[in-house]
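The complex is shown incomplete by one protein chain, all other protein chains being positioned as in the whole.
And now, chain A:
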């Protein structure tokens, strides 16, 4: 400044606002020493500038620990929460979609995104938090008015005391700096360079805004107009997947089938199941053939039954040792599932109560179809579990009987067992005594029973009364 101190400037100098006082230091050690002196003198609105990070300067200047870590932590916690909520909402609530056979809410699959978003928002918190704490972005700083300040990026250290400091006293600060060995002690004055944005920047900005609209306009035009040229495929194999669909042909295999049949003698992964579970037939003994042999034998048997007709099937039925007990654990949820599946697949013929008078039967009766065979009532004694074991009932659902088709293709084995359990419950319901009802629930049942009896009685009386009235009334018009 001493160089620029001319007669003309001394007038304007006194009018300029003074921001503070700065001093130069030539080494880290003198800077740190000066920092401690300034701190001990009680100044708080201070700042130090160095070409590189100086460890220990926070303490030397008496700067309080920053709250930045907390901002970063809040950012990180927000990130992990947003990421998990977003993925759960997207994949499990708004648009439930099975990906790779994983559950809708599949935490391991969500963790990479949660991790990345945690890092991103924590970094944003640290970066923009640092901006906010430092009052950035700031395009001009009064420090820049001092041409010597450029050397702070090179080899010089600066210390600055702000005039807003409560204890600020220009002469005192200057004296303190001089005591500490500071050189070129200067006042920092208002930056009087023009604040107007240069016009070429405005022009450049307007031009770039105008140019950036062009792609949007092209997109908008294409959305409302037709074109005769074919669509442009950026990722051809994504628009036209080379994967074949079911029933399509391919030239890769000699038989031209795209859907590959199972290799003979193999069972696909996950398809091996307990045979008694899928057939309803009990294993004969512990030294029975291996499951695979058993399966092959069973398949051959069912193939035979197809070719030779019902006779073979009957012989299988008769000689088979059926499972006596439902292999699934019978509880309320299984019965509910069974009720639901029964309602979907069985009730149309067998009726909701299993009595054999479903909607299809009613319609057939109405049309007087001569070929129609009445569906069995499930409440015949011959179908009770002592005469018709669970395994046999299961097998009937699986393979069909008489006019009834097999449901193996439509209902999963475990659901067929649920239906078996439900049918048993239906049968039980027709022969149940009050002793089977838990003590606690009997009262409500009795109450319900009394209510129904009362209602029936009232209805009967009303009907009687009506009948009596119509009898009384009938002579009148006659």
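Convention: a residue touches a chain if its C-beta (ideal position, glycine included) is under 8 Å from a C-beta of that chain, and two chains touch if they have at least 3 such contacts; residues count from 1.
By our rule, contacts and distances are computed from a predicted model.
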* What does the UniProt entry say the missing chain is called, choosing from "3-isopropylmalate dehydratase large subunit", "Transport permease protein", "Quinol:cytochrome C oxidoreductase" or "Sarcosine oxidase subunit beta"? -> "Quinol:cytochrome C oxidoreductase"
* Structure fact -> The listed residue (A:196, A:231, A:269 or A:329) that touches the chain absent from the view is A:269
* Of A:51, A:96, A:112 or A:147, which one is in contact with the hidden chain? -> A:112
* Asked: If you put the missing chain back, which residues of chain A would it touch?
  -> 32, 36, 55-56, 58-60, 65, 69, 73, 100-102, 108-109, 111-112, 115, 269
